[in-house]
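Handing you a structure now.
Note that this complex is displayed minus one protein chain, with the remaining chains in position.
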Amino acid sequence: MNMAVRTPDPKKLIKGATGDWEVIIGLEVHAQVTSNAKLFSGASAVFGAEPNMHVSLVDAAMPGMLPVINEECVAQAIRTGLGLKAAINLYSVFDRKNYFYPDLPQGYQISQYKQPIVGEGKVLLDMPEGVVEIGIERLHLEQDAGKSIHDQHPTMSFVDLNRSGVALMEIVSKPDLRSSEEVKAYLAKLRTILRYLGTCDGNMEEGSMRADINVSVRKPGEPLGTRCEIKNVNSMRFAAQAVEFEARRQIGILEDGGKIDQETRLYDPGKGETRSMRSKEEAHDYRYFPDPDLLPLELDPAWVESLKAHLPELPDEKKARFVADYGITPYDAMVLTLERASADYYEQVAKNRDGKAVANFMLNELFGRLNKDGKGIEASPVSPDQLGAIVDLIGDGTISGKIAKDLFEIVYTEGGDPKNLVEERGLKQVTDTGAIERAVDEVIAANPDKAEQAKAKPTLSGWFVGQVMKATGGKANPQAVNDLVKRKLGIE
Amino acid sequence: MTDLTALTLAEARDALKAKSFTAVELTDAYLAAMERARVLNAYVTETPEKARDMARASDARLAAGKAGPLEGLPLGIKDLYATEGVHTQACSHILDGFKPTYESTVSANLWADGAVMLGKLNMDEFAMGSSNETSHYGSVVNPWRRNGSDVNLVPGGSSGGSAAAVAARLCLGATATDTGGSIRQPAAFTGTTGIKPTYGRCSRWGLVAFASSLDQAGPIARDVRDAAILLKSMASVDPKDTTSVDLPVPDYEAAVGKSVKGFRIGIPKEYRLDGMPAEMDALWKKGIEILRDAGAEIVDISLPHTKYALPAYYIVAPAEASSNLARYDGVRYGLRVPGSDIVDMYENTRAAGFGAEVKRRILIGTYVLSAGYYDAYYLRAQKVRTLIKRDFETVYAAGVDAILTPATPSAAFGIGEKADADPVEMYLNDVFTVTVNMAGLPGLAVPAGLNAEGLPLGLQLIGRPFDEETLFTLGAAIERAVGTFAPTQWW
């Protein structure tokens, strides 16, 4: 599926004054490769250091310095390519992209232009209307630039080259996206895949993932419109907002009889709008040519095969397997597999247990609680074993679902073995029908009016169940209470 | 004591081992010679204190019996080589005041073998030139003069300082670099021996880059043996240079003096240029006779794409240079000329920092890479380069061991003589040497005689990839027949 054949979905069209408009979106995502050292030097690639400390003489482009490629960065690009179901090019070439900028010390960026390391692939999006396939055009390796700081001095910019030469993967999608929701889903899915592979940490705040978004609009069935590129968007939310704004801006211009200038724009999150970047005095002319300091990158097919053999299970496969093996819904499986750590957590708990029950408890209790604390699953105070024990206690009827929530909160905040906690704190579910029956009788006796009403309005039985549960401190088996209440009230 | 500077590098090496004199004495002799020869402008920086310190350390190692292969031997270093804490400017104003915090791999190899640094040698700015007239530090004067003339001649370029210093006995040997002929042409103009090794034989790490796919380090020396000794120390596999080749470095000196019997020497008809001076043609014939008499087999060969090497070079080299020289922007080192904004600062700095020839080549290089012209110029030139390399591969596959050609189309010319000439006329100096760079092959320039005016003329031997040994063997055979040449001291 590609932009030429993707049938316009009426739900995704934007209504304008002159009719419906289709938004065509393509993304170029810059993802920082997870590595110890930079792409062509031995300086650290780690974020955050004193100015120019993570800089080698190569990164500072001292005279006579030469690049030597970091093998791990190549491996990471290959892994990513494989994860995107893409063709790996066994022969690729590094080119120089020439332009002057103070944070570009060489006066050129080493990138891959005509022959990238990875060719066409795809990413599957779980959208409400079903799975949408987004084509990947290519992935190539390139150097990051340094950083200019403009607010330290009235007339000078400060240049720090710590980022200069850090390995980036530029992942270029086909213009297959049609809505801001898809943009958000695409970025999320890409991030998930990269994090599964361990090839990029996906940390958008630190700039590990940035997107350039190409947006154009057209009337369905018409040829592609002129596109604008929104540069350097560093959050999924902003990406969606930028697309929304930009699409409407373009539609507005076109409906007023104007035309779109092909240009580079920036998204201003404060104002919620895109604006044209200070128009360049001249068109770029990057004068790409193969970097004569580097030889072509030739990959041994056996190496690529071995990297493939060691790839982790990816989210789509994992999701399918969860649905098949544990009988959970595709939606639950999707949420559980968003992060590899949560999927691993789930599997540890779900093994030899009721997968649905585990999924429910994780999604409703654990994720909610972690979210409240702003914690990731890695930092969960409740271990898979503890969570499993709680689910077991529900399963074998030792505790009620309601008590399970309390127990979970205790384990979350205080820790401890759930089984022992149930004993120590007397949380065990009351299954003794005699004791429950007494409680039911008492509640009915204390509320004769309501009991009378309930005969005519059976839904009132719920109120009695609640009262009985309250009276038993939540420990009564809710099903048993329900049955007894109904029997005693004479409903059914 | 005889003048120590009269000894060759091999002789000085043996004499130091025999304790005939000390490294400090030898170094002092050179420092004195350098002082007397400042009119030649061969050195842009002299490092006498460093030289004496190194010489003292060498004497200690000699005394302790721990001498390296070049122990105590004073050398000059082309200004293109990064030398830690010492002036390194590629003789350009744009690197004003630059003192690297690092040492080039090749010079570090020399120091590790015990050599002594006398100073940095003049050169054409960024190695762009064939007469050493483009240096920010002024022209180098060739120690050779025409018979009975006091006209100052160029030493060739770009390694003009290296060649002049070796010819004038201002060092035992010198490092140089060769992108299109910058070792072989000045060697030929000064009666010295120079070798451009196979691309990848010497590390380029720490050499200020001109054209990355063509640049190669090599020595200029008084004779073939000295060149062989120096190359052995300069060459290495360097993990810091991806294009340096992982092959053991042979004992090149052992190749000097071997018999040339059975070698097949190709004589390419395409090197017989219209209008080539008769003296050059005669020299070439003489070289052929010498090798034939020594037992080599002479065969006529064809290298059909020879005439396209120079035009292709003047696309490829400037293109690479335009990109390699983009780093000189006034931000991290060297010259900065203020401007109203960042672009103005760049433009002012680069306008003031680069000389006319460098600007010319940057502009040509920028133009041929620019949008719409890449395929017509750069891509086509790289295809022609493939054909040039294929020409050589064909003759080598047919059993030719080496190729003999003139090194230059003429003898040294006068300083300023070509100042008003078309730039292309100057470029023609490299017409015989540039093919070798385009194909990445080794090439040796060896003096073969003097012309009627008393100026040295050189021949070039071109070898198979990484077969520098054959070139030393053949070069030594020519040298045995014609002797070595030294200018009469007039300075």
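Note that the chains take the letters A and B in the order they are written out, and that residue 1 is the start of every chain.
By definition in this document, a contact is a pair of C-beta atoms (placed from the backbone, for glycine too) under 8 Å apart; a residue touches a chain by one contact, two chains touch by 3 or more.
Heads up, the rule we're going with is that contacts and distances are computed from a predicted model.
Novice: Absent chain per UniProt: "Protein-export membrane protein SecF", "Oxidase", "Aspartyl/glutamyl-tRNA(Asn/Gln) amidotransferase subunit C" or "ABC transporter permease"?
Specialist: "Aspartyl/glutamyl-tRNA(Asn/Gln) amidotransferase subunit C"
Novice: Determine which one of A:Ile251, A:Leu297, A:Leu336 or A:Ala476 touches the chain that has been left out.
Specialist: A:Leu297
Novice: One chain is left out of this view; which of B:Ser322, B:Thr433, B:Gln460 or B:Thr473 touches it in the full complex?
Specialist: Reading the full complex, the residue touching the unseen chain is B:Ser322.
Novice: Could you tell which one of B:Asn147, B:Ser302, B:Thr386 or B:Gln489 touches the chain left off the display?
Specialist: Here the residue in touch with the unshown chain is B:Thr386.
Novice: Among B:Tyr30, B:Phe98 or B:Phe432, exactly one should touch the missing chain; which is it?
Specialist: Going through B:Tyr30, B:Phe98 or B:Phe432 one by one, B:Phe98 is the residue touching the chain not shown.
Novice: One chain isn't shown here. Among A:Ile24, A:Ala77, A:Val93 or A:Cys200, which residue touches it?
Specialist: A:Val93
Novice: Would you write out the residues of subunit B that touch the absent chain, in ascending order?
Specialist: Listed in rising order, the touching residues are 97-101, 198-200, 213, 239, 242-243, 245-246, 305, 307-308, 310-312, 314-315, 322, 326, 329-336, 338-348, 350-351, 354, 359-360, 362-364, 366-367, 370, 373, 376-377, 379-387, 389, 422-424, 427, 438-440, 465.
Novice: Just the residue numbers, please: which parts of subunit A touch the chain that's not shown?
Specialist: Residues 35-37, 41-44, 50-60, 68-74, 93, 100-102, 148-150, 152-161, 277-278, 282, 285, 287, 290, 292, 294-298 of subunit A touch the chain that is not shown.
The rule is simple: only the chains that are shown with their structure count from here on.
Novice: Quick one: report the Å distance separating subunit A from subunit B, using the average Cα coordinate of each chain.
Specialist: 58
Novice: Under the stated contact criterion, what part of subunit B meets subunit A in this complex?
Specialist: Within the complex, subunit B touches subunit A at residues 82, 88, 90, 95, 98, 100-102, 104, 204-209, 211-213, 239-243, 319-320, 322-323, 325-327, 329, 331-333, 342-343, 346, 366, 369-371, 374, 378.
Novice: Note which residues of subunit A are touching subunit B in the complex, please.
Specialist: Those in contact with subunit B are residues 57, 60-69, 96, 98, 100, 102, 105-108, 157, 159, 285, 287-289, 291-295.
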